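Every protein chain but one is kept in place in this view of the complex.
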Amino acid sequence: MKNNCAIILAAGEGTRMKTSKPKVLAEVLFKPMLDWVVDRTRQSGVEDICVVTGHLSESIVTHLDEGIETIMQHERLGTGHAVMQAKDFIARHGDANVLVLAGDAPLVDAASISSALKLHKRALNAATVISAKVENPFGYGRILRDRDGALLRIVEERDATDAQKAITEVNSGAYWFKAQALLTALEQLQTAHKMSPPGKSKEYYLTDTIAILAKLNLDVTAFDARTSHVVLGANDRVQLAALNEIARREELNRHMLNGVSIPCADGIIIGPDVEIGADTLILPGSILRGKVTVGTGCTIGPNALIENSFVGNGVCLNATQCAESSVADGAQIGPFVRIRPGSTIGACTRIGNFVEIKNANVGAETKIAHLSYIGDADVVQDVNIGCGCATVNYTGKEKHRTVIKDGAFIGCNTNLIAPVTIGKDAYTAAGSTVTEDVPDNALAIARARQVNKKDWVSTKKPYKRQNV
Amino acid sequence: MKNNCAIILAAGEGTRMKTSKPKVLAEVLFKPMLDWVVDRTRQSGVEDICVVTGHLSESIVTHLDEGIETIMQHERLGTGHAVMQAKDFIARHGDANVLVLAGDAPLVDAASISSALKLHKRALNAATVISAKVENPFGYGRILRDRDGALLRIVEERDATDAQKAITEVNSGAYWFKAQALLTALEQLQTAHKMSPPGKSKEYYLTDTIAILAKLNLDVTAFDARTSHVVLGANDRVQLAALNEIARREELNRHMLNGVSIPCADGIIIGPDVEIGADTLILPGSILRGKVTVGTGCTIGPNALIENSFVGNGVCLNATQCAESSVADGAQIGPFVRIRPGSTIGACTRIGNFVEIKNANVGAETKIAHLSYIGDADVVQDVNIGCGCATVNYTGKEKHRTVIKDGAFIGCNTNLIAPVTIGKDAYTAAGSTVTEDVPDNALAIARARQVNKKDWVSTKKPYKRQNV
Partner (left out) sequence: MKNNCAIILAAGEGTRMKTSKPKVLAEVLFKPMLDWVVDRTRQSGVEDICVVTGHLSESIVTHLDEGIETIMQHERLGTGHAVMQAKDFIARHGDANVLVLAGDAPLVDAASISSALKLHKRALNAATVISAKVENPFGYGRILRDRDGALLRIVEERDATDAQKAITEVNSGAYWFKAQALLTALEQLQTAHKMSPPGKSKEYYLTDTIAILAKLNLDVTAFDARTSHVVLGANDRVQLAALNEIARREELNRHMLNGVSIPCADGIIIGPDVEIGADTLILPGSILRGKVTVGTGCTIGPNALIENSFVGNGVCLNATQCAESSVADGAQIGPFVRIRPGSTIGACTRIGNFVEIKNANVGAETKIAHLSYIGDADVVQDVNIGCGCATVNYTGKEKHRTVIKDGAFIGCNTNLIAPVTIGKDAYTAAGSTVTEDVPDNALAIARARQVNKKDWVSTKKPYKRQNV
């Protein structure tokens, strides 16, 4: 089979975004727009991708994964000129089809891309433009058809007559080309246009390739994607917010139809790479970003922030922030808990308020109920850690690990000075600073005896009661 | 007076909800739909209730309170068949009226039920259907009237002609019947319908009872409830979210008209059994669920989660989770505080960040400003508890209580090993672990003396500064 390829245009500056980053790295649901376009391209079955960079090229090249080619457009002379830079890339796919996509139109979907390709191949087209009807076509290239509905050409806003401006079918900026036809059209592309904006170099419009190919009596078609999402881009942060809202609502609906309960969607942002099981309840203010899997029957939120993590079934994550970690079935966590990267939380473990877990393995059936920090630690299982405990993992120079074995009981306000091991079923007395290993079954105690100084308060009067 | 009764249909499976729970237990504002219907029935003055169960009958029976009868519909043969199962229940109310309600239409309101009954009795009706006009009637049974507006019959979506489908007045699924008339109609009910869905047994439609009664020259009427809410149900989680949003907005409006300030309603969910005083401010992300009473002039939120609790006047609950507890006037709590079940917080008490209170009585004018856990404790009043204190209530085997008397001052990072009593005006030195009772006015101290080892750092170099 012929090896189709894709060119993604990512050179734009996006001045109105007022950003020091490349425009195509602006995020929708915490995922750069360019990554949406790359992922959708791959989902539609196209693997060979060339990204045309320009403004802040370096950051884009660094951002992309290694499998993607990049080519620099040194002068910004329009979309046609951008595609010209990829001439060699196109030539290498000379007997296949080339998908051209805008790097700042993240909501183009794989189904539309694939359906357009099917039509493109069946109709033996030289070019197939993906179009959509929109309510307000202002700013978009209009799709001009003849009386029979055949595509004639695309006319840009600035070149359109009033009659043409009334057309609501617009260009998405996504196209399929036969590679050879695209190369031919690019060679004939010219800059002459009625009205170039003052102070701007004349531009080569990729849209003009359609008219060129039509004049050569090659078949060109507009494929109506029947969803305005394919055309949507963002030129400023208000439009970026609108894209986010559309994508957000789509994701929420997808999960609800899968059986996820969302009684109030306010403040809930679920990224495109998140899977959630049925009968899970998501409460307001919860953000799930990056690659996240959540099982069935969980309660997530309110105000959970979960990032690149795995969460089993029947888990509760109440007002908990959890990053790059995994939480096993039945764990009850929160409120006000933070699980930092590199942690695994065992099944049915209970982690209560004001607890931080960092780079630690916490085994099943363990209880860490309050106000503790467990970092760089291996807690085997069925351990009870009292209130206010700390693994003292940092000497100022190095970090060391703490090991707490099966069934140990760590008394309140215990300091565990790592490296240290607490034995199986061992016990530490509340208020102890434990510097040496504690054998299995032993009690470690390190504290001073209590002395009561009688009448000390009436004599010394160290403080005054407020209401006496 | 005749003893009216109600039959609530709760047998449905709700496949599109994709849930392992009965459909009627899906929640609107954290209250199962069935409980909404039961409460509204009782609010309208009807006490004798029979719930017809089917799918996952057991969970529903367990869920309902004891005053409610249940009857099992073993085969799912339609709403008419469901009501037939309650024949004995109806017969027991033979000289009264029977209200039939759908267990998955939670927003039917007591006023509509009562008004419909008034009409039903005044008109000496055999049956009175509660109807409403909706924008999009698809899926609902249409109300067919003759030219004079008299009710003829109800036609289901699947049996409706195109002309009938255009009718926007629809059946809510809520009806009043004379008990005897209902029994008569049920006996005549048949399954013959134009189009039963393939693969489904033929069903008995309760809606057909209307035509049957009309043919018997008995009076039947449709009562237009003038609110589309009476007809709304949920077949999937998207519709369930829509029900939640409608109910949520209604509750918010109710409270705002009562003088509650809600500058931004995002993420605020207030359940139907919550009362809030005037001049109280609710900030975003706050959830009040179950039975909650909040006084006047409070500030609730942002991000408060209050469940089955009593909150007095002038209380602040900032980013605080509070369950099954009561908070007296003027208490200032939060941010980042958790009050667990069984706690009472006294007037004008201040509880600051990262404090957990569990099953404890905290008396008036007490200050627990930071990072402490007070569990299974009785704190009399005017007590000052320093930073990092813990009541060590759990030995691993049993839980014990801590008593802190009037005016005591608990130094920072004190461990109180329960059972233990701190006397009136007593004082504990910071960093002490207190294992024995402290007399009134005494100072308890349990810590080692400080030793400064000179030049230890330059000699041992235990850590390296980062910026030197």
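When the chains are written out, they are named A and B in that same order, and each has its own residue count from 1.
Basically, contacts are C-beta pairs under 8 Å (C-beta built on N, C-alpha and C of every residue); 3 or more make two chains touch, one makes a residue touch a chain.
Note that this is a predicted model, so its numbers are computed, not measured.
Engineer: In the complete assembly, which of A:V24, A:A160 or A:L371 touches the absent chain?
Structural biologist: From the options A:V24, A:A160 or A:L371, the contact with the absent chain belongs to A:L371.
Engineer: Which residue, A:D109, A:D236 or A:E324, contacts the hidden chain when the whole complex is considered?
Structural biologist: A:D236
Engineer: Pick out which of A:D48, A:E169 or A:E356 touches the chain that's been left out of the picture.
Structural biologist: From the options A:D48, A:E169 or A:E356, the contact with the absent chain belongs to A:E356.
Engineer: From the listed residues B:A247, B:C387 or B:V434, report the one that touches the chain absent from this view.
Structural biologist: B:C387
Engineer: Tell me, which residues in chain A touch the chain that this view leaves out?
Structural biologist: Chain A touches the missing chain through residues 17-21, 26-30, 236-238, 240-241, 244-245, 248, 266-269, 284-285, 287, 303, 305, 321, 336, 338, 354, 356, 365, 371-373, 381-382, 384, 388, 390, 392, 394, 396, 407, 409, 413, 415, 417, 425-427, 432-436, 438-439, 441-448, 461-464.
Engineer: On chain B, where is the contact patch with the chain that was removed from view?
Structural biologist: Residues in contact with the chain left out: 253, 256-267, 278-279, 283-285, 297, 302-303, 318-319, 335-336, 352-354, 370-371, 384, 386-388, 395-397, 409, 411-413, 427, 429-431, 447-458, 460, 462-463, 465-468.
Everything below uses one rule, namely that only the chains that are shown with their structure count from here on.
Engineer: At what distance in angstrom does the C-alpha mean of chain B lie from that of chain A?
Structural biologist: 34
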